[in-house]
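Note that one protein chain of the assembly has been removed; the remaining protein chains are unaltered in position.
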Amino acid sequence: MNDAMLKVESLSAWYGAARILYDLSFEVGRGEVVALMGRNGAGKSTTMRAIMGMIGQRQGTVTFSGEDISRLEPYQIARRGLGFTPEDRRIFSDLTVMENLDIGRQPARQFPDGAPAPSWTPERLFALFPNLAEMPHRPGGRMSGGEQQMLTVARTLMGNPLLVLLDEPSEGVAPLIVEQMANTIIELKKEGLSILLSEQNIHFAELVSDRVYVLEKGQIQWQGTMAQLSGSPEIQRTYLTV
Amino acid sequence: MTLNAFLFQVLNGLSAASGLFLIAAGLSLIFGVTRIVNLAHGSLYMLGTYIAYSFATKIGGVTGFWGGIIATALIVGLIGALIEIVLLRRIYRAPELFQLLATFALVLVINDAALWLWGPADLLGPRAPGFRGAIEILGRRLPSYDLFLIVIGPLVLLALHLTLARTRFGRLIRAATQDREMVGALGVNQAVLFTSVFALGALLAGLGGALQIAREPANLATDLIALGDAFVVVVVGGMGSIPGAYLAAVIIAEVKALCVGIGVVDFGFITINFSKFTLVAEFLVMAIVLIARPYGLLGKAQGAVRSIAEPEEPLRPATPMLKLLGATVLVLLVCLPLLAQSTYFGSPYLLVLGIDVLIAIIFAASLHFIMGPGGMHSFGHAAYFGLGAYGAALLVKWLGLPFGAALVAAPLLALCGALLFGWFAVRLSGVYLAMLTLAFAQIVWAAVFQWEGFTGGSNGVIGVWPPPPFDKTWVYFLLTLALAAIAVLALRRFLFAPFGYAMRAGRDSPLRAEAIGIDVKRVHWLGFAIAGLVCGIAGGLFAFAKGSISPETIHINRSIDGLVMVLLGGVQTLTGPIVGASVFAVLQDTVMRQTEYWRALMGAIILVLVLAFPQGIVGAFAALWRKVGGRT
Partner (left out) sequence: MSASDSSVLELRGLTKSFGGVHAVRDVSLKIGKGEFLAMIGPNGAGKSTCFNMINGQLAPDSGQILCEGKNIAGLAPRDIWRLGVGRTFQVAATFGSMTVIENVQTALISHARETYRLWRPAASRHRARALDLLRQVNMQGAADRPSRELAYGDVKRVELAIALANDPKLLLMDEPTAGMGAGERHGLIELVKRLVVERGISVLFTEHSMDVVFAFADRIVVLARGRLIADGDATAIRDNEQVREVYFGTGKTFARAPA
């Protein structure tokens, strides 16, 4: 792997007295799609929230495109080009599709080496998500779960991120939508974006990811390439099923 | 009333509506984004009247008046920003009710600051330069300044609407109203957004206050009156809806104006002075609207607000340690009359204070019963205190009922009130429930205040002393102690019984509770009734302890005192309200005697407690205990 976009070193996090993460260390390279896999409660969402600075009690170092972001506020982290798409979508239901997109809007930015990052406009996003193009003025609250899932990704892309944290994009949506989501991730990768994906659906992860970290009880239990995981039913059995 | 007179009153109402709208719009905006019910909003409005008065009189002329109004709005906006940065920012993560405490402390502090700066007298500002005259309309003379005010309201409404709908700032406000954390994760600096929203809300309140100086004098009572009005308007219009706030402001102002316009009407068998109904009218409108439309005229059902408060621990039976502590305290209290007589540090005042504290404990424990385990945040618990107190006093006065019977009748009357009001209240939740309970309490208060012939009006009922042997303070103290102990233990017992579990189930997850056959509304209704009943005991005891009862003792202040007591002790613990009530009652009785500025001192104490004990006193000790226990 060449230059790491995101580097996490001994990240720990607590909710109240309960420790959720134990010294996690991992990296996401530029243009790479990395999957965090593991059961519910393994700490995938918490890892993402901790990286975004959304958990008060955390320790460890998070470096993003060469800068230490471990002490920054969520909005400061977002402004450095780290996008976050939460598992529960969190669409602003009173706002229309266009207004939701506008909330996510940030100026165009560059990679550390000066290359321009992919930049997004509503028009480009509507090309990527044709469903959304049909309903630019529909309030978020009146969209189906699948449409909301697309909108939440599109809203994050409006910030012209260098890397996106994508929390369980296949959760709770129909297989057809899951397939579209996989195609979207492949498109984004082609654009040069890095993606850290949290996922439980191995079939989905197989379609899009380069590498995998398997999380269990807040610790990394296994890491390797997606091909290694796909090729080894034994590893899958050990870490991904009860 | 002729048609012309009627239309003239309509115009009058419209000009009053503008003022109501300005303050309500700010309150609504602030609540929407920060989820803080800013009890100090009326105080910001009051500051607006005083500051604008100073500009208008010290500088004078067109600059002093009109420039002063603009400067006042900006200054109050700035004060709002400061309040947000210095205080509120520290408590966004505290339980929502705790934030109420903090803003209530501000009410006390700002009120005394105004007293110190401007003195206790009413201050009437000059007439507005350029709008000194009056215009002949419908055969009457309407001050031209009123016409100016009529125009101001819709103008501000339009400006706010355009800001919210068309600008990025407005979209951010609307987005943050729903999910502030997500807005932050999308790269928006929430701190700046919160401060600017709070400043904007404060600015509107300041502007509303400043515009009033040409009509009404600046007055120290304005803060709570304006706050009450603003609440009613916001709730009637629908939380978060700015057009709703204007609509509601117009309706309320019109109803009030018409009450004044109708004046005294002789129905033959009864003469009613409608102009005195203005107090009750707005709360009646609110109650009717909330019953018909639980989320206000233009409001929408609030989505589940992301709770960031600490979840509650399961109820555990009292530990031997707690039982021992309780028994010890009880024994000490039983011995208190002996202690009071001792020459060394005894004082008869000790028993009077003891009675006050015990009554406060019954009051707070009954409120906690519905607030904590029931999750119903009543802002009008004074109503049941009042029904108990007035019920007992009036039964003695008019029917000559004996002491014992009156003391029994007090809780029963309170129960009737709680059954009636509670039936409506449990149909709502959250802020709406709080406001409806407040409305009912205000109706009780206004009825007592204005029904002079029966209740003695503002003078109240006097001369209701208990007969021997209860006329001796120590006997009355022991009676109060016995009733307090019974009340507290019974409420506790109910909470551990199936009924208490059902009540908590309905609070934790109404959907799940209904899905296992629990009639949540009915359970909460009965909980509400039990709380009213027990609160009535406190009211009855209070009337005989003081020998009198007056409207001010059952005013909104008492409801808020109750909230402060419960939150001070910690709403998530069963012993919290007892400790909170004791601390509060003692503070009130001691601090009040020390200084003219007791409000500010009280406010400062509350602020310190809020910042130092965000889980309440008992909650903080419990957490400390767990920590110490966990280490050993």
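Note that the chains take the letters A and B in the order they are written out, and that residue 1 is the start of every chain.
In this text, a residue touches a chain if its C-beta (ideal position, glycine included) is under 8 Å from a C-beta of that chain, and two chains touch if they have at least 3 such contacts.
Computed from a prediction, not measured in an experiment: that's the story for all the values here.
J.: Counting the whole assembly, list the visible chains that the omitted chain makes contact with.
T.: Counted over the whole complex, the chain not pictured touches A, B.
J.: May I ask which residue of B:Val107, B:Leu415, B:Leu526 or B:Leu587 touches the chain that does not appear here?
T.: Residue touching the chain left out of view: B:Leu526.
J.: Of the residues B:Pro120, B:Gly139, B:Gly268 or B:Pro317, which one touches the chain left out of the display?
T.: Going through B:Pro120, B:Gly139, B:Gly268 or B:Pro317 one by one, B:Pro317 is the residue touching the chain not shown.
J.: Of A:Gln59, A:Ser144 or A:Gln228, which residue touches the hidden chain?
T.: A:Ser144
J.: Identify the residues of chain A touching the omitted chain, counting contacts across the whole complex.
T.: On the side of chain A, residues 18, 38-42, 143-147, 170-180, 182, 200-204, 207, 240-242 touch the unshown chain.
J.: Which chain B residues touch the hidden chain?
T.: 311-315, 317, 493-494, 496-502, 504-505, 507-509, 511-519, 523, 526
Just so we're on the same page, only the chains that are shown with their structure count from here on.
J.: CA centre of chain A versus CA centre of chain B: separation in Å?
T.: 45
J.: Across the complex, what residues on chain B touch chain A?
T.: 168, 171-172, 174-175, 177-179, 181-190, 303, 310, 630
J.: Taking the touch rule as given, give the residues of chain A at its contact with chain B in the complex, in rising order.
T.: Checking each residue of chain A against chain B gives 16-17, 52, 54, 73-76, 78-79, 84, 86, 90, 92-95, 99-100, 102-104, 106, 155-156, 159.
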